[in-house]
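The complex appears here minus one protein chain, its other protein chains still in place.
Note that the chains take the letters A and B in the order they are written out, and that residue 1 is the start of every chain.
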Amino acid sequence: MTRLSVEGAVCRHGLLTAVRGVSFALEAGEVLCVIGANGAGKTTLMRALAGAHPLAAGRIVLDGEDVTGLGTHARLRRGIAMSPEGRRLFPDMTVRENLMIAAENGRAGDWTLDRVLAAFDQLEPLLDRPAEKLSGGQRQAAAIGRALLANPDVLLLDEVSLGLSPAAVEGVYRALGEIKETRAMTMIVVEQDLTCALNFADRILCVTEGAVALEGRPDDFTRAEISNAYFGIHEKESADA
Amino acid sequence: MLDGTAQALIQGVLLGGYYAIIAAGLSLMVGVVRFINLAHGDMAVLGALVTITLTQVLGMPVLLSILLMLPLMGLLGWVMHAVLFERAMKGGLLLPILVTIGLGAALQNAMFGIWGSDTRSLGADIGSLAWEGWFLPGGIILGKLPVIVFCVAVLVIGGLHLMLRRTKLGRAIRATASDREAAEMCGVDAARAHRAAAAIAVALAALAGVFLAMRAQVTPYSGPAQLIFAFEAVVIGGLGSLGGTLIGGIVLGVSQSLGGLISAQASLLTGHLVFVAVLIWRLGRDWSADHGGWHAGLVAQLARRVGRRESGAEQ
Partner (left out) sequence: MTRHAIAGIPRVDRQLIAALLALFLGLAALPFFGSALIVDKLTLLTVYVTLAVMWNLLAGFAGLVSVGHQAFIGLGGYFALRLVESGVSPFPALLVGGALVLLAAWPLSWLVLRLRAAEFAVAMWVLAEAIRSMVMFDPLIQGETGRSLVALNAIDPDLRRNTLYLMGLATAGAAMALSYALLRGRLGAEARAIRDDAEAAASLGVSTMRVKRIIFLISALGCAIAGTIWLGSAITYQPRTAFGINWSVFMLFMVLVGGLGSYLGPLLGALLLFALQEIFGDFGAWYLAGVGVVAILFALYAPRGIMGLIADRTGREPLSMQARLTRQGEA
């Protein structure tokens, strides 16, 4: 069953076109990693999926319903939640309050505060600390926990490992791996670290200059093919030829 | 003389309660919606006039009139925010000022058209409350009404604080104030949170207006003065801080009350001057923080002046 499909999405920042006609479809429980160089349009694509950036063309369909015209909070209630770039915790609110906001404004479901604390055990002692006092890894855990508490069908995670220590990256992916195992949630993950992305993804989507350069299962491609697509080398060579 | 000062001090503190109520709504809007409604004072007057009409024309008990009026005014605040303010806020920094000052002019004159120019008061409708008081040692009189207003102010500020900390709506309002987009990503309807804040702000202004009408008179043109007092209290207390608003209200009330010992005119002027002094102090503090302290800042400024003159001489 198709959970989410994106059809010909185009996004603009003023005169600049950041996303040029991206299309893909995801089954329920599937994990997609979006890779690509800085400025390739990954974050804009994620924001567009969450409803934080308007589509200039194309549409987004969730479980057969066109959600293109819905605002961010309305999409969250339909089941699309996001942990945005920069985590965007509310700095002067406590971790508990940050989590509660998603829990009480999102959907009801299996993900409760207790379950989030079980998945990210480092959060338990931090609950009453203001979010601005957390370390990078703790912030990421809180941001993912916050998105999970909205009980989404589609979880969007932007820049999962950016700015985290190797140990923190491992911790986050361990927790995400457990969620993936349940196959209850479709995930779209933006990941700079190719190794992490290839290990975690069911499918990868490589974006270059706003367009899809490569799409498929990680084993379908050689490492060289992927890194060529990543840096946009493949396209240039074929254009020269 | 000393008794007079003590009396003035106490009256000033109690008057501060009134200012805190009218400033609380303004402070909430400045703090969480980042919006200054220049018609805030006119909302207070409208609330007062509606209450007076319900009481004096329809013959309702005062308390019932107030309880009926508050939700009506809250609803008005909600609708105004949805229809006018949201659109104005999308148009940049200047439009909200233009729209709300226009709204103030429209409201004042429409109220004049409806209610006429007579000064009106609720003083006659609250019986002995208007003049009764407690006598303290030293000849100090504690008016019942000012004490009630002050208690309501503490309740209002405390209640707002608890609402923002402990309720779902409060957390949604705070999250929206902190990062609107991130709040939306948590499922918060930011526009709704803003409208709710506007409803609370207008209802609080109206409540303050009722108290104003109980202790004094109101006319359709009393609003701008109330906005100015509210703004002064908010600035003195620190922009956007609720606890500060109570303190700001008290400082303003005490300044006016002490100034009143000199003359009735001096009362308003003292309040304005305290406001200006706080503004100068705050801007000075920011300036000194930006320039690495007073001393270093002044030296740097001086050096720049001299440098400019020298380079001018070379040309």
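Following the convention adopted for this analysis, a residue touches a chain if its C-beta (ideal position, glycine included) is under 8 Å from a C-beta of that chain, and two chains touch if they have at least 3 such contacts.
Note that the structure is predicted; figures quoted are calculated from it, not measured.
A.B. asks: Taking the complete complex into account, which shown chains does the hidden chain touch?
C.D. replies: If we consider the entire complex, the absent chain touches B.
A.B. asks: Among B:I10, B:A24, B:M69 or B:L84, which residue is in touch with the absent chain?
C.D. replies: Candidates B:I10, B:A24, B:M69 or B:L84; residue touching the omitted chain: B:L84.
A.B. asks: Looking at B:L98, B:A216 or B:L298, which residue reaches the missing chain?
C.D. replies: Answer from the full complex: B:L98 touches the omitted chain.
A.B. asks: Decide which residue listed in B:V79, B:I140, B:A191 or B:I228 touches the omitted chain of the complex.
C.D. replies: Candidates B:V79, B:I140, B:A191 or B:I228; residue touching the omitted chain: B:I228.
A.B. asks: In the complete complex, which positions of subunit B touch the hidden chain?
C.D. replies: 35-36, 38, 84, 87-88, 91, 93-99, 101-110, 112-113, 220, 224-225, 227-228, 231-232, 235, 239, 265-266, 268-269, 272-273, 275-276, 279-280, 283, 286-287
Quick note on the criterion: only the chains that are shown with their structure count from here on.
A.B. asks: For subunit B, which residues are in contact with subunit A within the complex?
C.D. replies: So the residues of subunit B touching subunit A come out as 168, 171-172, 174-175, 178-179, 181-190.
A.B. asks: Would you tell me which residues of subunit A are touching subunit B in their complex?
C.D. replies: That would be residues 50-52, 71-73, 76-77, 81-82, 84, 88-93, 97, 100-102, 104-107, 146-147, 150 of subunit A.
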